[in-house]
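What follows is part of the complex, with its chains left where they were.
When the chains are written out, they are named A and B in that same order, and each has its own residue count from 1.
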Amino acid sequence: MIFITRRERFSAAHKLWNQNWSDEKNFSTFGKCANPNWHGHNYELFVTVKGSIDPDTGFVADLKEIGKILKEKVISKIDHKNLNLDCDFMKDVMTSTENLAVEIWNQIKSDMVTLGCELHCVKITETENQYVEYFG
Amino acid sequence: MIFITRRERFSAAHKLWNQNWSDEKNFSTFGKCANPNWHGHNYELFVTVKGSIDPDTGFVADLKEIGKILKEKVISKIDHKNLNLDCDFMKDVMTSTENLAVEIWNQIKSDMVTLGCELHCVKITETENQYVEYFG
């Protein structure tokens, strides 16, 4: 069993805002992340898969194929987009980094099986000072 | 003459959109940067000042004072904001990194003189693959 990780990047706008709450509660809870006109980040996405090494290629899985799936299922939907307004898989949840990691996991989990490996971790870095990891 | 640089960071939403142009021209020129619902970045701001060394302190200027000015005049107006909608000093220009560097220069140039040094460069990194430098 060996683990390989691919990094992708995306730049997106979002805000943290709970529509069931008053403005006051939103601002006191989320602070500047609740700015009504949005803010944004350069996110880094690290996807780790695990599996055994194919002796013919030396690969657990073809990282180019993983990259293609990430671009189609994830990056094309969130890069240079608004996470709250533009992204189908984030429609019903708060656009926190935690939820983003979970939903990206759900978008790609079965595709990793198709590639002959198993999804192990989705890690997202929101700023240089904070990141989230989800292991399913 | 010696040069000192302070880094600050801000996370902001923006879009590139020329209101005098058709939608078609905006999309063909700015591509995904013209997404109507915005996108965003973690920007890094590097401010370089120059001057002579004060023998009593060993300083060209007090970086804590430079930091205070940057927070008051720049960061508080753009961090977790929308550059197109929320920032007074970006109201009349395209929110490109080039214009952002020029306008930040204008916001802080005279304050650096007050601190006993001279503004030398405003550098802004928009992504890990591109940055802008302005020397006045």
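Here is the rule we go by: a contact is a pair of C-beta atoms (placed from the backbone, for glycine too) under 8 Å apart; a residue touches a chain by one contact, two chains touch by 3 or more.
Note that the coordinates shown come from a computational prediction; the quantities given were computed from them, not determined experimentally.
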With 2 chains in place and all of them the same protein, how many does the whole complex in this file have?
6
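Quick note on the criterion: only the chains that are shown with their structure count from here on.
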Rotational angle, Cα trace of chain A fitted to chain B, multiple of 5°
180
In whole angstrom, the CA-centroid distance of chain A from chain B equals 28
Chain A residues touching chain B in their complex are 9, 11-14, 32-33, 35, 37-42, 79-82, 85-86, 127-128
